[in-house]
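Only one protein chain is missing from this complex, and each of the others stays in its spot.
Coming up: chain A.
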Amino acid sequence: MFANPIFRRLCLDNLKRPSMRWQSTLVIGEHADGKLTPITLNAITAAKQFGDVSCLVAGEQCANIAEEVSKIDGVSKVLVSDNATFKGLLPESITPLVLEAHNQFKFSHIVAGASAFGKNVIPRIAAKLDVSPVSDIIGIKDKDTFVRTIYAGNAVQTVKSLDAVKVLSVRGTSFDPAPEGGSASVENFSASVSNDLTKWVGAELTKSDRPELTSAKTVISGGRGMKNGENFELLYKLADKLNAAVGASRAAVDAGFVPNDMQVGQTGKIVAPQLYIAVGISGAIQHLAGMKDSKVIVAINKDAEAPIFQVADYGLVADLFKAVPEMTEAL
């Protein structure tokens, strides 16, 4: 077969250096409370740029999630690992599972959304593969060059990974959610994984009927100017009129006005809605890092010098306790 020396070299080259058509990506599906987490759809859109997409769905009783993922456009294969070991999606159990999938399928890219889950598990996987991960990417230049922000979004870094396998987390707001329209095969994937290092005890989730903060089309956030937690009621009323999610600045969270999972900013959630209304928020760089890619930004603040007005498309210098109820009334 290898009689012809040129043919022989081509074959060997192909073995050593797989061509683009052999690129294949693994997306680690995220789900909570029996529902697929929307950021997985954004991660799939990013992953499609590298080639063939497989999606891993691990958890306890996750067959319906796998079914849902198989209908997403761009996914060609869903690997399901339905096992109590994966309850709580702890990184100590997900990591060996991903490694075993990688051993079998040799992915070029391993991707997850840059959520609390993705940020927790992606670096552990990378270290186990002895590669340097790239966090929270906002753009893809080519299969090994990525764009991300540093210094609370005050600088944009383009970085080229020199590793054989790229392990990435993806900023959800920078990639559109992948639409339905696929028909992937669903395969059971079992690996001999046990975890005696950690145990998931339970979660205390904030209950809300409003849309989820990171994927809402409209977000209204309150800051220190709200003065107390009860006054957030004003924002909830306005939010209900606009079908908006409610966020907060770190100042409002630290003062105990609202729970910390509502925090928007460098160390909280990154949002990029169609409309962001900042109420009683001065606009510290750490807060701007979490919302400055919003399409339209509105600021309501009584201090005309507040830095938030420098990024706001429409600024209203007014007392929020008058302006917000007036707005709710008028809409």
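Everything below uses one rule, namely that contacts are C-beta pairs under 8 Å (C-beta built on N, C-alpha and C of every residue); 3 or more make two chains touch, one makes a residue touch a chain; residues count from 1.
We adopt the following convention: contacts and distances are computed from a predicted model.
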item	value
Undisplayed chain, where the name is taken from the UniProt record, one of "Roadblock/LAMTOR2 domain-containing protein", "Ras-related protein Rab-4B", "Trafficking protein particle complex subunit" or "Electron transfer flavoprotein subunit beta"	"Electron transfer flavoprotein subunit beta"
Residue among A:Glu60, A:Asp73 or A:Asp163 that touches the chain left out of view	A:Asp163
Options A:Gly29, A:Pro91 or A:Gly280, residue touching the unrepresented chain	A:Pro91
Touch with the omitted chain, as defined above, among A:Asn64, A:Asn103, A:Asn228 or A:Thr267	A:Thr267
Interface with the undisplayed chain - residues on chain A	32-33, 37, 88, 90-92, 95, 115-117, 119-128, 131-136, 145, 148-163, 196-206, 214, 218, 242, 250, 253-254, 259-261, 266-267, 269, 274-275, 285-286, 292, 295-298, 309-318, 323, 326-327, 330-331
